[in-house]
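With one protein chain withheld, the remaining protein chains of the complex are depicted in position.
For reference, chains read A, B and C in written order, and residue numbers begin at 1 within each chain.
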Amino acid sequence: MNELVFIALATLMFILMIALAVMVIRSKDLIKAAILLSGVSLIASFVFVLLRAPDVAMAEASIGSALTAIILVFAIKKTNRFEEGGEEK
Amino acid sequence: MNGLALVFYGGILLLIAVGIWGILSRRNLIKVIMAITIIATGVNLLLVSVGYISGRAAPIVGGDTGIDASSTTGSVVDPIPQALVLTAIVIGLATTALALVAAVGYYRKTGSLELKSWSYGLTNEKEVKK
Amino acid sequence: MMERTTFHRSLPAIALALLFAATLFVAFVEVDFGEPRIEEELPVNYQPGEEIDTENITTPGLRYLANSSEETGSANLVTAVVVNYRGFDTLGEVTILFLAATGVGALLSFIKDDDEKKKKKILPPSLILNKGARLVLPLIILFGVYVFLHGHLSPGGGFQGGVIIASGMLLFYIAEPTKGASHKVISIIESTAGLAFIGLGIVGLMTASKIFLANDFAGDWGEVGMLVSAGLLPLIYIAIGFKVGSEMTGLVEKMRGDGS
Partner (left out) sequence: MIAINVIIGMVLIIIGLSFQVLGALGLIRLPDVYNRLQAATKSITLGAISIAIGVGVMDPTLLTKAILVAVFLLITNPISSHAIARGAYRSGVPLWKGSVVDKYGPALERKEREVKE
């Protein structure tokens, strides 16, 4: 792969990942945060493919973006959906 | 230090910094667990990127990949960090689940997920119980 | 106004986090990105494909790269490291997974209170979702089995395949909200797979090398790239696949609670 394309893709992915991570921390709705977190993992799995680690990418894609999100959602359903002072949206 | 190192190490460390900011500034337990998951993702990326070597293929030989099984030295990236991270990801899910169950237990005990002070669940238990 | 006060309060945290990142970044300036650092021990005029004197090599990565195809018969070097060279670590990891799943079950049984026991009536799933999930679920499980069966030939392996099967079972929960996987079946599969892992390790004790989890049949049954080339390695990965799959399914099932 061309070096320039590699740098451009990596930069784009890291910008997206950090933006999603900041949104995870800032959002008051926990279910929204869980879904954004699975987005972070999905992009991380793409970065693993860029780093020539297809095994790790497969594990990250299925664990990070499917199972972690679903376990978080089950836990949120047993507790509060909103952070304190966040229900007015 | 070249441009690629700047992008990868800088991006990964900023991701870890976002996670640390989340742990330090949020009081919701589930949000703290999410921040820990972000840090775990960043650390996994850091480990794999240390093992990356420019211009080499994934560590799979033979078959469609076109890499001869007898000359793997010098043509594929380092497989050890990848093996390490593979197990780290799987364990990360189990520990996240354990932490979440602990958070649910805290909610059942105090009626809230917010961490007012570190001794909240222990000292004020009788007054808060609904 | 609310927003500004929150931001004001978290300013020290942001500063601390950035300070941490900057410190680590200064440490990582010395670490070259994309430079080969596993082959510093090689002779200066080394050509790819040349035989290496593996007796004196101390870098584990280089030793694994040079020998893994002969020693393990596996085409996927990550699989070779996970199951063969570091098989004992993998056994420990599977044990940690088992302990975490058990811990989740134990904690949940402690904190269960009465108001969860009353079941509320839930709407049945829609017809499209139900039939579609029933159509797709066998395909997903087949794909998971393919992934852990070919773990030594293509990307993937026991962990990934098991997790794919567990996420297929999630689809089953969406399609049938009132039902769940049977705990009995899950625990039977899990313990059988764990025993199979240990048993395959004991086979290594009985063959030529007399080492726990040794893989002495590598290359005896076929060339690198064939399904049977890697000796005991695919069998161990199949056991790991079943164990991880059943453990993850059990974990999700426990977290889900009573169909709510």
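One rule holds in what follows: a residue touches a chain if its C-beta (ideal position, glycine included) is under 8 Å from a C-beta of that chain, and two chains touch if they have at least 3 such contacts.
Predicted model, so just to flag it, every value in this text is computed and none were measured.
Within the full complex, the chain left out of the display is in contact with C.
Within the complete assembly, C:128 is the residue of C:26, C:128 or C:206 that touches the hidden chain. Touch with the chain omitted from the figure is made, among C:174, C:188, C:202 or C:228, by C:174.
Of the options C:29, C:139 or C:185, the residue whose C-beta touches the omitted chain is C:139.
Listed here are the chain C residues that touch the chain not shown: 121-124, 126, 128-129, 132-133, 135-136, 139, 174.
The rule is simple: only the chains that are shown with their structure count from here on.
A straight line joining the Cα centres of chain A and chain C is 19 Å long. One simple way to say how far apart two chains are is to compare their mean CA positions; for chain B and chain C this gives 15 Å. Among all residues of chain C, those that touch two or more other chains are 76, 78, 155, 157, 159, 163, 248, 251, 255. Among the residues of chain A, those in touch with two or more other chains are 53-56, 59, 63, 67, 71, 75, 78. Residues 2, 76, 78-79, 147, 155-157, 159-160, 163-164, 166-167, 170, 248, 251-252, 255-257, 260 of chain C are the ones that touch chain A when the two sit in their complex. Note for the complex: chain A touches chain C at residues 53-59, 62-63, 66-67, 70-71, 74-75, 77-78, 85. By the touch criterion given at the top, residues 9-10, 12-14, 16-18, 20-21, 24-25, 28-29, 31-36, 38-39, 42, 46, 48-49, 52, 60-62, 64-66, 68-69, 75-78, 80-82, 86, 89-90, 93, 96-97, 100-101, 103-104, 107-108, 110-111, 113, 153-155, 157, 159, 163, 224-225, 244, 248, 251, 255 of chain C touch chain B in their complex.
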